[in-house]
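Quick notes on the structure that follows.
Not every chain of the complex is shown here; the ones you see sit where they belong.
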Amino acid sequence: MPYRAPGSPGHSRQQFLSGKPISYYRPTGSADIRRLIDDGFQAFNAGRLSEACQIFAGKMLAPENDTTIGLTIAGAMTPAGLGGCVIEMLDRGLVDFIISTGANLYHDLHYALNFTLRRGSPFVDDRELYEDGVIRIYDVLFPATVLLETDAYIREFLVRSKLNDATSTSELHYRLGLDLLERFPGCDEHSVVARAAKDGVPIYTSSPGDSSIGMNIAYHELMNDSRFMIDPNKDVNEVCAIVLAGKQNGCVILGGGSPKNFYLQAQPTLWEVYGIMKGGNDYFIQITTDQVVWGGLSGATPSEAVSWGKVNPGVLPDTVVAYCDSTVAFPLFCEYAVGSPNGRRQRKELVHKREQLVAALRREAKMADEKRKAEV
Amino acid sequence: MPYRAPGSPGHSRQQFLSGKPISYYRPTGSADIRRLIDDGFQAFNAGRLSEACQIFAGKMLAPENDTTIGLTIAGAMTPAGLGGCVIEMLDRGLVDFIISTGANLYHDLHYALNFTLRRGSPFVDDRELYEDGVIRIYDVLFPATVLLETDAYIREFLVRSKLNDATSTSELHYRLGLDLLERFPGCDEHSVVARAAKDGVPIYTSSPGDSSIGMNIAYHELMNDSRFMIDPNKDVNEVCAIVLAGKQNGCVILGGGSPKNFYLQAQPTLWEVYGIMKGGNDYFIQITTDQVVWGGLSGATPSEAVSWGKVNPGVLPDTVVAYCDSTVAFPLFCEYAVGSPNGRRQRKELVHKREQLVAALRREAKMADEKRKAEV
Amino acid sequence: MPYRAPGSPGHSRQQFLSGKPISYYRPTGSADIRRLIDDGFQAFNAGRLSEACQIFAGKMLAPENDTTIGLTIAGAMTPAGLGGCVIEMLDRGLVDFIISTGANLYHDLHYALNFTLRRGSPFVDDRELYEDGVIRIYDVLFPATVLLETDAYIREFLVRSKLNDATSTSELHYRLGLDLLERFPGCDEHSVVARAAKDGVPIYTSSPGDSSIGMNIAYHELMNDSRFMIDPNKDVNEVCAIVLAGKQNGCVILGGGSPKNFYLQAQPTLWEVYGIMKGGNDYFIQITTDQVVWGGLSGATPSEAVSWGKVNPGVLPDTVVAYCDSTVAFPLFCEYAVGSPNGRRQRKELVHKREQLVAALRREAKMADEKRKAEV
């Protein structure tokens, strides 16, 4: 490891890496947990979480509503071991597409590549960690070599893939997932990216340059003269097209951040830019610790979203924000959903329908455009 | 306005749009405010804000340190009228480049285009706002037509610009700023995008598809068959190159979010991906209300960044996080900086040096690569 | 109801009072929940909550440690239905004494008196609630008459009790509990105050004038010329004496506020005021959403408490703060504890030992005093 990089002097890391390995816990639909959520979670944020579970399992998943459900992920969820919840949800068809920070997808690769992240403490001395070459994500610890080797895998994948054009992030992640499945059979038990590829669930990233995946693609362009790049236009239009095609639309938002906005902006893109009236989301569930009073979008309420046409003004009763760390609330939420009568749906496999959905979006937009011109 | 869009029935908006117009307040370097910060802000977050002011004005701006300073902006700062602070800072050379959410830049255009955003309340009924066609950003209110007309300007600019290739966001914003300057003379008093173009300050967006600017570019591709797109690789490499070239490096982080990470990842990109040792940031100032205990990157401490090689392990005393709404803390911070003996620096005008800096990055990366291969 | 009181015009309340009644959910020690906490709660606040459960069940409750355990309660826990968790804990001997805000005890009386609080929403119009005579605690709703009738019960109890002297709050709450048990047989299934009296668990209030109980005692003095009053000195000394007598000491802190400080100050009272060396708490568990960076005592860390001698400097590994709404985290915590091998302990019944413990405190303090004088 080079000088001035974390861990370059090559100290021992044993001191910090003695915690239990973090694994992808899979919810099984516990009846006890469902009872606690129904009967014990009565007020305050427990009440909100209970409402969120009931709206999701009772309404969003109801077969007659055929809701197209987006899951957005911000905050270090895969490092904290929540990838197992995501795998269970997408495998059961309870989530139709995902918008995630790049970091969550990058760190998911560690599990696929069989590296070990460990439980630790947030109170360690980071200068010692630096000396010892140990990387810290709050209380999750692992050797810096995990970064270097995951980076190497990404760069090799890029070369191997022969990708050499502008693509969407959904295509990148799909191709990456297929590569993982081929090279690491069985890794789809331990990798959201791999399982999503297998199950046909598209994964988007709202900030494609903003993660180690993006950093390595940038390397590929600068050093290998590759012409592979992410075209954010494709992502914007694909997500719009998916939302447009939904009979009903709803979301589960973990955290907030740019994935939240990237999901929510699909409806304003439709009316504000394309002139297509869709009417806003029908369901809106957010689990976050951000606060409305700080004014930012992460903490903005479903109500504020109404004024933007992001949320249907008629459905505020079907929107809920539970203020809780996702590491606590999301596993509870998934246990509830998995154990519910609607705990399995036919998967939509949207990865394979992207082209046709975007074509439909273009058609509708052209029609709206012509209608507008005719009206002037 | 089309049916099912906010305001389509065409109600009166007078009820909601009676507040004072929001304008771009410009800090003037008040001695009273400097005295309050030095003598009255002694402990807790007042103490942290005081330290941040002193580190910025006393160390980061000190001529002998020649610090390359990045400002990252998350949260709705321009809607809240903080663009005047940003203009003052970049005009005085106190900030060398900017990484912002797209929303801040999009809403900055309203001021350039002479639309009016108004002071309001966060407690209004959003269903009424929706009926009346009034858009709400927390307590900032304006007619939905402001969105539609700003969108139209962006789409016309895109056509006019003849941009038809993959570019960096810095190039997009620079071209946009030049267009504003040409078409709306004097607007650089009321627009960060325009002033930054005039002053040669590059502006990056970490999530290029995630804002109305990105939505309109996506329209341009889908509807006009344009080949213009943002290439995030260029952004990653330009920011890396700017950081690599800095004698010292430091940042002022407003909020957190993906702009924070996009700035901070430059150092790991250098050591982790390009094999170039730079040693981490020398200064780190963050104003945020996010919290470390939620585990996300927005709230992560400078200390946690040390383990990643983002912050130089030797400089923790020159890092500080002040927990405060930026709308309160940033104007105070700017008053302090502007009034300090180092309140004006030669502008670096990095917009005009991007190509040469990226070339230098490529050279160093190639050398590092060859050295690595030789060592194996 | 008098004019200008909430609800005086006598509107219908049906609109707001249609939610499910809130009841006291009793944890049963679910194995599923224990598995989720052990295996699924791996990092971030889920990790902290898991650690808290393991420290409590594995160490604090271990028979060989014989830990004297204080539970402090701030925030509206009984209105939210968490009284059932508290009852289960004190009945099983898992909590030896309680320090609570007066509000939690006052609202607990509603359940004993068989009034109904209901699930509602935090987004209702409070001016309408006021007109309709409905009281709101965040999202818990009930008629204003519940207050008036509970107040009447308290005043009648005061008259009936013939209390006419300065007493501790533990004595007041014990006498109140006995009165409830006598007049409402079986109410100890639905009342913390009643069950604590039955089980001999003393309950203290750090701010005795600051609740409707205190308000009605003040009435009793002003209007009935009673000489009954709370003597805070007795509370301070009783809590000190309980802590002094503990073989090991530990606490479970819900929220923070003055109950937290009232518990923690016992150790400084011993060394700082009485000159008796005890050495600080051995265990410290807090569930809160307050933050250390705001500087207040509610959010202060176990580490900060070390400098005050509140926490034994050697035991920081046995201290943990989980940042989570208690309505979510405390039921999970109780399920874990109840289901653990140490899920039942012999009750200490400290109510009946207060006099003897305070006598021991006085003895030790006198000895320390004489030793000090001898040393001068």
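All chains are identified by letter, namely A, B and C, in their written order; residue positions are counted from 1 within each chain.
Heads up, the rule we're going with is that a residue touches a chain if its C-beta (ideal position, glycine included) is under 8 Å from a C-beta of that chain, and two chains touch if they have at least 3 such contacts.
All values derive from a computational prediction rather than experimental measurement.
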Beyond the 3 chains sitting in the coordinates, how many copies does the whole assembly comprise in total? 4
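Note that in this section only the chains that are shown with their structure count from here on.
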Touching chain B and chain C alike are A
Taking every chain's C-alpha mean, which one sits closest to the mean of all protein C-alpha atoms? A
Taking each chain's centre as the mean of its CA atoms, how far is chain B from chain C in angstrom? 47
Between chain A and chain C, what's the gap in Å when you average each chain's C-alpha atoms? 40
Distance between the centres, which are taken as Cα means, of chain B and chain A, whole angstrom: 25
Contacts with two or more other chains, residues of chain C listed in rising order: 43-45, 323
Per the touch rule, the chain A residues reaching chain B in their complex are 2-6, 74-76, 80, 101, 103, 122, 126-127, 129-131, 134-139, 147-148, 151, 166, 206-212, 214-223, 229-237, 240, 255, 257-258, 261-262, 265, 268-269, 271-275, 277-279, 289-298, 300, 303-309, 313, 316, 325, 327, 358, 361-362, 365-366, 368-369
Partner chain C, residues of chain A touching it in the complex: 20, 22-23, 25, 27, 30-33, 36, 39-47, 49, 76, 79-81, 84, 119, 138-140, 289, 323-325, 327-329, 331-332, 335
Would you mind writing out the residues of chain C in touch with chain B in their complex? 43-45, 291-295, 321, 323
